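The block that comes next holds subunit A.
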Amino acid sequence: MSDSIVKVNNLVKRYKEKIAVDNFSLELKKGEILGLLGPNGSGKTTTINCILSLLSFNKGEIMIFDKEMSPKAYDIKSKIGVVPQNVAVMNTLNVYENVDFFCGLYIKDKNKRRRYVEEALEFTGLSDYKKYKPKKLSGGLVRRLNIACGIAHKPSLIIFDEPTVAVDPQSRNAILEGIKEMNRAGASIIYTSHYMEEVEEICSRIIIMDHGKKVAEGTANDLKNSLKIRESICIGMPAINEDIIKDIKGINHVYDAKYSEGELVISLDGGEHNLVHVLEYFNEKNLPFGHVQTKLPTLNDVFLEITGKELRD
Partner candidate 1 sequence: MFLRIFSYKIKQLIRMPWIVGWNFLFPLVLASAFYLGFGNMIKDDPNRLDTIEVAYVAGDGINSNFLSVIKELSKETKDHGKILEVTSFDSLEAASDALNKKDIEGIYYEHDDSIEVIVTENGLISTSLSQIVKSYQNYQASFEKILSEKPEAIDALIASINSNMSFLKKYDFKSGVSQYMQFFYALLAMSSLFSSWVSTAMMTSLCANLSECGKRFEMAPGHKLKAIFAGILAGTLLQSISNTVVICYVEYCLGLHWGAPIYMVIAITSLASALGISIGTLIGSIFKNEMALSMVPLAFTMTCSFFSGLMMGGIQQIIKNFCPILNKINPATVFTDSLYQLACYGKTSAYYQDLGIMVLMIAICLIISVLILRRRNYDSL
Partner candidate 2 sequence: MTVFKATLLSLRSFLSTIIIYFLIFAIFTVVRANFSTNYNADIYKDTSLNVAVVDLDKSDISEALISYLDSSQNITKLNLSNNELDYQAINDNVRFEIYDYAIVIPEGFKNKLLSGDYKDSIQYLASTNSASGYLISQKINTFLSDIKTYLDCGYSEEEAISISLEQVKKTDIVETKIYSNNDYKSTINNASISSSFIFSAYSCLMILTVCIASVLGFLKNKDSRDRISISGTSFARRNKELILAVLVIGFVITVFFFIYSAILGRNQPDFHMLFFYGINEFFLMLLGLGIAYFICSITSNTNLINMISNMIVLSMSFLCGVFVPSEFMSESVVKFSQLLPVYWFVDCCKYIEHHSASNVISSHFIECLLIQLVYAIIFFVAGIIINKKKEQYAY
């Protein structure tokens, strides 16, 4: 058996004339946390629904655990856990019953199931809320219940579709820690989110999607390194003339410099000790300055550069 858990080849999904997923390929290796990023409507959830065989697709191939995925591939499904984007719990059942119901769809053995449910509740910090109906829980607790229902059966592949939407920082932190722990315990994970720092924190590899296509792939560092701007230096200073800006642009690795509202922003495309070189120039010209800050590019910069800054649906 290869170490490939999920393999999607040239997936195409059309909604009438509109192409939602366009020749998209993906591979998740064993033990990986794969981040799937993309603006709203980029095709992330459609891809996941296709992977899970909830949606039919027009072209392509989806292999999970080296087997072709289909609606009736129960042996594959039994090893998958899903935490959907929208909360999917039964309002008429309490916390324990919800987890037990969904876990029971995978685990037949009663004792084993009881143990798994207890563990899932403990893992998500819901042990004190067993008798509560979902409507009585706070937003964060409902999200955790949503997770508990998806992971109680201890799947080896877990798909998280934006699990931290509308969750406070404490709960978010707990969720991310939990995901890392599940990964350490052996689960391979596909994780979609809009929060770049989360993806950067937990994902070993990232795929950026836009308009149904894969537009970038790699580790967070790979992606950041692919950016033209590798470092920015911001210096607070009084107004300066065009000649100085011209001089600064002449410094090694500086490819742009802009002054506005009391701050000079210098963009660099690599090199080392850039700040030293800039400050040396300032001393040389005896230029007065206030605060100095250097910024390395973030995944957010990568995302915005790749997908553009215009508003999406």
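These made the cut because all candidates are chains of the complex that A comes from, given by their letters.
Heads up, the rule we're going with is that contacts are C-beta pairs under 8 Å (C-beta built on N, C-alpha and C of every residue); 3 or more make two chains touch, one makes a residue touch a chain; residues count from 1.
Note that this is a predicted model, so its numbers are computed, not measured.
J.: Given that every candidate in 1 or 2 is part of this complex, which one actually touches subunit A?
T.: Among 1 or 2, only candidate 1 touches subunit A here.
J.: Touching residues of subunit A toward candidate 1 in the complex: what are they?
T.: 15, 49, 52-56, 71-72, 74-75, 77-78, 80, 82, 84, 86-90, 92-93, 97, 101-102, 104-106, 108, 149-150
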